[in-house]
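Please find one structure pasted underneath; my questions will follow.
Note that one protein chain of the assembly has been removed; the remaining protein chains are unaltered in position.
Labels run A and B following the written order; every chain starts at residue 1.
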Amino acid sequence: MRYERPTTLQAASQLLAKEKGSAYVLAGGTDLLVRLRTGFIEPDLIVDIKRIASTRTIAKTATGFKIGAAVSGAELGENAALKKAWPGVVEAANLIGSKQVQGRATMTGNLCNASPAADSVPALVAAAAKVVIAGPKGKRTIPVEQVPVGPGKTSLKKGEIIEAILLPKRPARSGDAYLRFIPRTEMDIAVVGVGVSLTLDAKGIVTAARVSLGAVAPTVLLVPAAAKAIIGTKLDAKALDALAAAASAACKPIDDKRGTKDYRIKVAGVLAKRAAKIAQQRAGGK
Amino acid sequence: MSSIKVSTTINGDPTEYVCEADETLLDVLRNRLGLTGAKEGCSTGDCGACSVTIDGRLTCSCLVLGAEMDGAEIGTIEGMASGEKLHPLQKKFIEHAALQCGICTPGFLIAAKSLLDHNPKPTETEVRFALAGNLCRCTGYDKIVRAVMDTAAEMRRA
């Protein structure tokens, strides 16, 4: 196994593209090292991207925020502007693992690990986040939900690296939230996760919404039917019930060591309601 | 496997080591540098017994490669006391019987210090969540939480 630490995206991309064996990108390493130590993967090359300046910063841009791929959860939590604009996204990222893990873990790594239960991904999907991908053929930008294609699999091609995550600018009266269910209060993988992002009009009516679900299908789901259930409403009880029903209906879960199918379907609806209420409150609604 | 040379600072001391690419920082500390205060309880980042700080940030040393540490500043339990003077947390852990077997203690102390460095007046809930990444199987956490709260109060008075 070789360890490389390039200082430019081009060099990193080239190293990955040229490697004949298995190559992995290292940012926070909190997933990669576990897989390495348990013998789940046997890399020939590890490319550490933390010396690439653009992966280390959170930039406020004209169109929103650009979050470098190697920015840790702890750094996200310390960025007041980001936290104010996207509290649900930051909250979701900060739920990953312990304080110790937060010191290293990155949202981009959480995304590229392609676990259906990744905490930050539903929040990013709800937020309509995009990723900037650098590769041998230059850069491209795609929606986050197009990155994971199945458990442990991404759409990234050989030599491609995610440089940053883009979060859009918030319209007035917008809010987002992420809730997950875990059996303990910390340190678990989500049994179900729900992200909701919405915008209200001056009367408190939802004008736009995105709802996403984690851990209920092979990839994180964007559920337009759930969003439709609350758009045009004030999140009254009927709308919330419709939201819960739509969220539950979208689930295609499995039984596993962390939960049963029935459980996930039921709790997806429960959390969707609760997350929508929090997002509503954050958007300045009741 | 080719060895990698790393220059770093550990507990304020300039330190150089060579390691293989697949060695974790925990492997390096324990096996190459003889700093066995950080413990390996799980090697998956779930128990916190290997907690250290890297550039001031709390981290599990089992989730970091030794090779990544070039230019970094590392803090371990061996650097917590200054000379013969124990850190207030170390003193309070002993006084409150906040340890039984003691295997998790170095990790708890590093994590608790990191908490108090950032938040000198934590609530019980804040202490509990800040220490959720450190497993203790002996104490039920009661006396650990008390020791940390008491230390915080004492350090505020000082």
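Keep this in mind: contacts are C-beta pairs under 8 Å (C-beta built on N, C-alpha and C of every residue); 3 or more make two chains touch, one makes a residue touch a chain.
The rule is simple: contacts and distances are computed from a predicted model.
K.L.:
Pick, from "Glucans biosynthesis glucosyltransferase H", "XdhC/CoxI family protein", "Branched-chain amino acid transport system permease protein" or "Xanthine dehydrogenase family protein molybdopterin-binding subunit", the protein name that UniProt gives for the chain of this complex that is not shown.
P.N.:
"Xanthine dehydrogenase family protein molybdopterin-binding subunit"
K.L.:
Given the full complex, what residues of chain B touch the hidden partner chain?
P.N.:
For chain B, the residues touching the absent chain are 1, 20, 22, 30, 34-44, 46-47, 49, 76-78, 80-81, 86, 90, 93-97, 99-106, 109, 124-125, 127-129, 131-146.
K.L.:
Footprint of the hidden chain on chain A, which residues?
P.N.:
Within chain A, the residues that touch the unshown chain are 38-39, 181, 183-189, 191, 256-260, 262-263, 266-267, 270-271.
Rule of thumb we're sticking to: only the chains that are shown with their structure count from here on.
K.L.:
Using Cα averages as centroids, what's the distance between chain A and chain B in whole Å?
P.N.:
29
K.L.:
Give every residue of chain B touching chain A within the complex, in rising order.
P.N.:
1-2, 4, 20-22, 24, 43-46, 48, 51, 54, 57-60, 62-65, 67-68, 70, 111, 114-115, 129-130, 132-134
K.L.:
For a test of understanding, state which residues of chain A touch chain B in their complex under the given definition.
P.N.:
Within the complex, chain A touches chain B at residues 1-3, 5, 26, 29-30, 33-34, 36-38, 46, 48, 50, 72, 74, 97-101, 103-104, 185-187.
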